[in-house]
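A single protein chain has been omitted; all remaining protein chains appear in their positions.
When the chains are written out, they are named A, B and C in that same order, and each has its own residue count from 1.
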Amino acid sequence: MKTNFNVPVKVNRSTKPDGTIVSVKGTDLGGKGIVIIAGPCAVENREQLFATARSVCKSGARILRGGAFKPRSSPYNFQGLGEEGLKLLKEISMETGQAVVTEVMDTRQIDLVSEYTDILQIGSRNMQNYPLLKEAGKSRKPVLLKRGMMATIEEFLLAAEYILDQGNYHVILCERGIRTFETSTRNTLDLSAVPMLKQLSHLPVIVDPSHGTGLRWMVPSMAKAAIAAGADGLIMEVHYDPEKALCDGQQSLSPDEFGILMADLRKIASAIGREIL
Amino acid sequence: MKTNFNVPVKVNRSTKPDGTIVSVKGTDLGGKGIVIIAGPCAVENREQLFATARSVCKSGARILRGGAFKPRSSPYNFQGLGEEGLKLLKEISMETGQAVVTEVMDTRQIDLVSEYTDILQIGSRNMQNYPLLKEAGKSRKPVLLKRGMMATIEEFLLAAEYILDQGNYHVILCERGIRTFETSTRNTLDLSAVPMLKQLSHLPVIVDPSHGTGLRWMVPSMAKAAIAAGADGLIMEVHYDPEKALCDGQQSLSPDEFGILMADLRKIASAIGREIL
Amino acid sequence: MKTNFNVPVKVNRSTKPDGTIVSVKGTDLGGKGIVIIAGPCAVENREQLFATARSVCKSGARILRGGAFKPRSSPYNFQGLGEEGLKLLKEISMETGQAVVTEVMDTRQIDLVSEYTDILQIGSRNMQNYPLLKEAGKSRKPVLLKRGMMATIEEFLLAAEYILDQGNYHVILCERGIRTFETSTRNTLDLSAVPMLKQLSHLPVIVDPSHGTGLRWMVPSMAKAAIAAGADGLIMEVHYDPEKALCDGQQSLSPDEFGILMADLRKIASAIGREIL
Partner (left out) sequence: MKTNFNVPVKVNRSTKPDGTIVSVKGTDLGGKGIVIIAGPCAVENREQLFATARSVCKSGARILRGGAFKPRSSPYNFQGLGEEGLKLLKEISMETGQAVVTEVMDTRQIDLVSEYTDILQIGSRNMQNYPLLKEAGKSRKPVLLKRGMMATIEEFLLAAEYILDQGNYHVILCERGIRTFETSTRNTLDLSAVPMLKQLSHLPVIVDPSHGTGLRWMVPSMAKAAIAAGADGLIMEVHYDPEKALCDGQQSLSPDEFGILMADLRKIASAIGREIL
């Protein structure tokens, strides 16, 4: 395919035409199966995390998400529980058997976060934090790299290249909405990024319809659309009591809503010849 | 639903909670069925139009598209066949039984275009051409209104309100990609507009994945995603020989590609409990 | 200069290296002098227009602006006085000796508007209304063409080319703010468009800091910046009682504010070796 930029060599599909599979605790991301990641925006306390984790696990989420270090626009917002949050994630994941993904914001946190979790998330605001990308590349943990909210596809692939260039090929790309002039949604979910990234790169591609829309009622529509567009997985925010969430409650599904959505996603996956793992 | 703007009264779903159905030549847009509109970007000549129309009809496109008056960025590009193109559209549609949609760019063209076609298209560049909206509102023909490439959801609904305010409620809203910083696709197809518009308004909502992506190979992925997101129909460019098209060849499907896609769309429609008409 | 697009031939500076001067009632736009256009957003009534016109004339505005046909986002907003507004513009301009610029939105209005005014304005929403551009090109009146709020420099020049291609070289380009993600201002005034357009084209370039910012208190800063950036003129909204304006009051200067600004602009013009006419 012709593009208006050069696709960097290590992320380039031509170097691995069959695609990369990132395996985490026995779950394969990037193969025929579709992987669902779910959990709360932030780990708030034991009860909230455990109840939410158990429920999303029961509905079929293979991987648990939950933030311990939170990048918040305002210094006066809840900044996360830090190591205490990591410990809670570890504890519940040992019970449910799920893998855990959580965000790392600082090169100094990588060792600590790596101890407790299975996948390092690098968030949108840090997509071009090159020292962090390099350290994640050295860590050998799988990395879930979110597209910056104003990053081009080219820049997104170059950011991933920083990680691969350090020898770590276990990178999952995540489209999570870009910033545009439209304000009725929190971001504009760019689903065309899914086929584009799959075409240009061998890395698995997932979608975050929670941040992509910012609206709970819209998450199911866009989750279905993401699967239909060819995504290898989804990452979604679920909270056992969204109205009381310390962050992103307005875009978090309740456990019941998540359960219903999972059933719908299985139908869409089947319609395109895939299945939800 | 709470929005950050006031939804105008006549397009507002609350005024017609069951939704509006726009019927054209026996085909219902906005009901449970999903309607596919296909055809060339521009009517180029009899052979090109007729061959393309017959083939998309055979594959299941209920409505034929084709431009006779073309809004081109450069004055030196092909500007369309004008009335000659309208006559060809009329002729082939009488053979295939399809309804016809074609663009109208000028208040002075409305009577002429109305004579030959079933649906008046108002294109992206004219979404805020208020005299044209008013005249389309007076014409009583169904109107396919495309979202401006720079238009917010609020402005899009206000533009439709101009038409309804003249007494014409037969308006079909079309998401066709918005302009963002991303340049690897021609536009950024904003599929979140589909659930948003369906939520806020009673009007049928369709998607144009051809202009939305500008890339032939990407049209099928986004067409499927649009149906999964809840669109009531699709409008797609098909050309019997895309490499030789006078406009938009790089985003036009061949008849064969279109036929294969139709089969895939039927599966997605079925997975969400709908069907392609 | 190298650009990432081809500058169309007729607007191209290489065809008129010394630049085009558009003369209106003895005032030259595009020469060494800088021309100030001012007046109300819309003509509301005789008293409002006449008081405002007299005051901006006294402060040095050579050209009077005022809308008779108003493109409003909502059909329920004030749509302008139409021909009655044109007559008032004509009447007061005969008293003050100013030239008049007013917007034309429809091909059917061009003859009428041409009768009463000196410059036809084509607004942002109609920058790609090609039938309108062509008719304006045939009319031989000077045309003030505003950049679309999401138009690239390339598209802006191509729109102007439509007018020149009909034989009318009296076109004034106007930067009026583009749409971006930023919401603290109404638009983002792209002052880099001024040197860019001057470099690529021979046409005069002016700036509209009123629409560009949407904020009365910010107009003076950006007006000064526009002159410093090399603009050949400014178009600004002034209302004799901004709080009571029927449209755009929040971005309209009072006559006193306008008078003070004119004095400041003269200093900036002098600092770059030009003068306010």
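In this text, a contact is a pair of C-beta atoms (placed from the backbone, for glycine too) under 8 Å apart; a residue touches a chain by one contact, two chains touch by 3 or more.
Just so we're clear, the structure is a prediction, and the values are computed from it rather than from any experiment.
In the whole complex, not just what's shown, which of A:Leu145, A:Leu158, A:Leu191 or A:Ile276 touches the removed chain?
Among A:Leu145, A:Leu158, A:Leu191 or A:Ile276, only A:Leu158 touches the chain that is not shown.
May I ask which residue of C:Leu112, C:Ala225 or C:Leu246 touches the chain that does not appear here?
Candidates C:Leu112, C:Ala225 or C:Leu246; residue touching the omitted chain: C:Ala225.
One chain is left out of this view; which of C:Val22, C:Ala68, C:Met150 or C:Leu203 touches it in the full complex?
The single option touching the absent chain is C:Met150.
Kindly note down the residues of chain C that lie in touch with the hidden chain.
1, 3-5, 150, 152-154, 178, 180-185, 188-192, 194-196, 199, 212-213, 217-218, 221-222, 224-230, 264, 267-268, 270-272
Contacts of chain B with the missing chain: which residues?
Residues in contact with the chain left out: 179-181, 183.
For chain A, which residues touch the unseen chain?
So the residues of chain A touching the missing chain come out as 8, 71-76, 105-109, 125-126, 128-132, 148-150, 154-155, 158, 161-162, 165, 179.
Quick note on the criterion: only the chains that are shown with their structure count from here on.
Hey, how far is the Cα centre of chain B from the one of chain C, in Å?
Once rounded, the distance between the two centres reads 34 Å.
For chain A versus chain B, what separation do you get between their C-alpha means, in angstrom?
About 34 Å, centre to centre.
Taking the mean of the C-alpha atoms as each chain's centre, how many Å separate chain A from chain C?
48
Which residue numbers or ranges of chain C touch two or more of the other chains?
In chain C, the residues touching two or more other chains are 150, 179.
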